[in-house]
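For this depiction, one protein chain was excluded, whereas all remaining protein chains were kept in their positions.
By written order: A and B. Residues from 1 in each chain.
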Amino acid sequence: MDVWFAVFLTIVTAATPLLLAATGELVVERSGVLNLGVEGMMVMGAVAGFGAAFLSGNPYLGVIAAIFAGMAMALLFGFLTLSLVTNQVATGLSLTLLGLGLSGLLGESFVGEPGVRLPKWLGIDMLIPLSFILTAVVAFVLFRTKAGLIIRAVGDSHSSAHALGYRVIWVRYGCVLFGGACAGLAGGYLSLVYTPQWVENMTAGRGWIALALVVFASWLPWRVAIGAYLFGAISILSFVVQTRGWSIPPQFLNSLPYLGTILALVVISASRRLTRGNAPASLGQPFVPDR
Amino acid sequence: MKKLLLNAAALALAVGISAGSASAADKVKACWIYVGAIGDFGWTYQHDQGRLAVEKELGDKVQTVFVENVAEADSERAIERLAREGCAIIFTTSFGFMEPTLKVAKKFPDVKFEHATGFKTAPNVTTYNAKFHEGRYVIGQIAAKMSKTGTAGYIVSFPIPEVVAGINAFMLGAQSVNPDFKVKIVWANTWYDPGKEADAAKVLFSQGADIIVQHTDSTAALQVAEEQGKHGFGQASDMIKFAPKAQYTAIVDNWTPYYIRRINDVLNGTWKSESSWDGMAEGTVNIAPYTNLPDDVVKMATETAEAIKTGKLHPFTGPITKQDGTVVGEAGKGLPDGDILGMNWYVKGIDDQLPK
Partner (left out) sequence: MQLVLEKRPERSRRMALLSPLLAILLTVITGAVIFALRGIEPLHGLNVYFIEPLTQIWSLEQLVVKATPLVLIGVGLAVCYTANVWNIGAEGQFTFGAILGGMILVLFPAWQSPLTLVMMLLFGILGGMIYGAIPALLKIRFNANEILTSLMLVYVVQFLLDWLVRGPWRDPQGFNFPKTITFEGLQLLPMLSGSIHLGAVFAVLAALVLAFVMGRMLKGFEVRVVGNAPRAARFAGFSRPRTILFCFLLSGGLAGLAGITEVASVVGQLQPQISPGYGFTAIIVAFLGRLNPLGALAAGLMLALSYLGGEAAQVSLGLSDRIAKVFQGILLFYILACDTLILYRFRWLKPQALAATQPAE
């Protein structure tokens, strides 16, 4: 029993950063903006979180710094795509490039230094329950409040939302910043909880997985959680299988999380009932009000 | 006028020759190609520490240049650029740079190339590597002494001979103490992903291992050991700062002596192509200070390390029984280097399958 509980805990730690980042990106995409720069915001969160905690000795300050670093990157993205209507896909990809370089630059002096670990509350890393609270709040706000209605309206048809008198650009700025905060927090989770250290590129592609999970979830918050845990579970279980010494190529086992996610998406998508009209119709399209 | 030109040509020729292979130089430009970021605190970090030590040691006599994050598929251009920029000696520090290094070396016969961990040499290409397995034999003994469950977890990157030889040496060391010792292996299929390495460590601990060994680069696995009150060994660099209670010792790569020696060879005009495979005796593979260990284990480990250094003990002393039951090696003699450099079999007692 103990054995499987430990495995379960490992799955939880692996899934949490994916859940945090993907939940943020979900809100961004619901407002009609596609930010492919999650990896860049995340890695900036990781370096800022580590750095602030390391320099001040206070891990909570690290968490705050991680959130702000993610938001700063998101603000840059927002300024370019929303105010200057640049192409969202290319801007997001460039943001990742910038984030990877900038984080390496900022983190030069942190390499080889042990970090400050975020203390546990009642034996649990507090960011884990927080990730669920975040999912619940996002689900509630998006589908049960007027604010959520506005966000979805802006994402589905920005022209109509504008005609109704909503400030499309400001709503989108808000969502993009929220997404940045979540991605930054996910990065902070990596460098303060998951593996308390700073090394370059330590996000190792998790931002991309988070992006894929939003699509997997067909833009529904609780399905993001399912996707993150499915992905985490298959990754960890493939390690467990390896320890048994069966002669299965490890490359095959390590590719299972990706194959599993594809398979699950196919099953979900094949059912019209499960995917009905969730994709934001204005996703990725620029908006400039007519005057 | 014509004569003058001829003289100039002769002079140029003479200069060309004196800058060539067999003469001394006042100052060399030494260059490195790294596969990763110098901030990885693993493989590339250790090579860069070597470069920095060269700068410190040789001072004015050397100028160093490096290019980092060079993708293996895209490395020929980077290597050629260094050769064109006047580097006298170029170290290419990843196995995947082998063919590109040879290609560029053909075009630049006067430049010296040093390729780490490969097996193809040329008149101006040397290969160099370290006998990491020597250190792994020592930590195998420590693991077998210290483990309560009799099982170690071993996180590995990719099944290349260096890594396989490491696993075997670890196992042989462990078996010399406890013949029934078990090792559980997880292939992470990456050199470098702290999160994944931490996950693998957690899984291994949950499956009955109480000591973790790694052949991946980050400190993540040791940090997990520290948190769970288990133990482990550092890899590539001394990771004691990350796991003051968990680390028994670490196998530290130290390329400094090799780099200084080779660059001095260039300075003195004595450089020649060779296949260098240094180990604990030369100081390329080091054992970090022993910590969290009882005195008798420290004594055993120190003696083993000393025996390996002086050549009294070879980690792969025959006869060795392979996983499939066949026996290799002559009794009382170490396996030939070639067998270790291309090792693709497990010793008996390892519960894992290598790709065929």
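To be clear about the criterion, contacts are C-beta pairs under 8 Å (C-beta built on N, C-alpha and C of every residue); 3 or more make two chains touch, one makes a residue touch a chain.
Bear in mind the structure is a predicted one, so any value in this text is a computation, not a measurement.
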Which of the chains on display does the removed chain touch in the whole complex?
-> A, B
Touching the absent chain in the whole complex: find that residue among B:F91, B:F113 or B:F158.
-> B:F158
Pick out which of A:V3, A:L84 or A:A136 touches the chain that's been left out of the picture.
-> A:L84
Decide which residue listed in A:T10, A:T23 or A:N254 touches the omitted chain of the complex.
-> A:N254
Where chain B meets the chain that is not shown, the residues are 31, 37, 65-69, 71-74, 76-78, 80-82, 84-85, 95-96, 99, 118-119, 158-161, 164, 189, 341-344, 355-356
Please identify, in ascending order, the residues of chain A that touch the omitted chain?
-> 80, 83-87, 89-91, 93-95, 97-102, 104-105, 108, 162-167, 208, 211-212, 215-216, 218, 249, 251-252, 254-255, 258-259, 261-262, 265-266, 269-270, 272, 275, 279, 288-291
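Rule of thumb we're sticking to: only the chains that are shown with their structure count from here on.
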Report, in whole Å, the distance between the mean C-alpha point of chain A and the mean C-alpha point of chain B.
-> 36
In the complex, chain A residues that touch chain B = 2-4, 6-7, 9-10, 13-14, 17, 104, 107-108, 111-114, 190, 194-197, 199-202, 204, 206, 235-236, 239-240, 242-243, 245-247, 249-251, 254
Spell out the part of chain B that touches chain A in their complex, as residue ranges.
-> 37, 39-42, 45, 153, 184-190, 192-200, 202-207, 218-220, 223, 237, 241-242, 351-353, 355
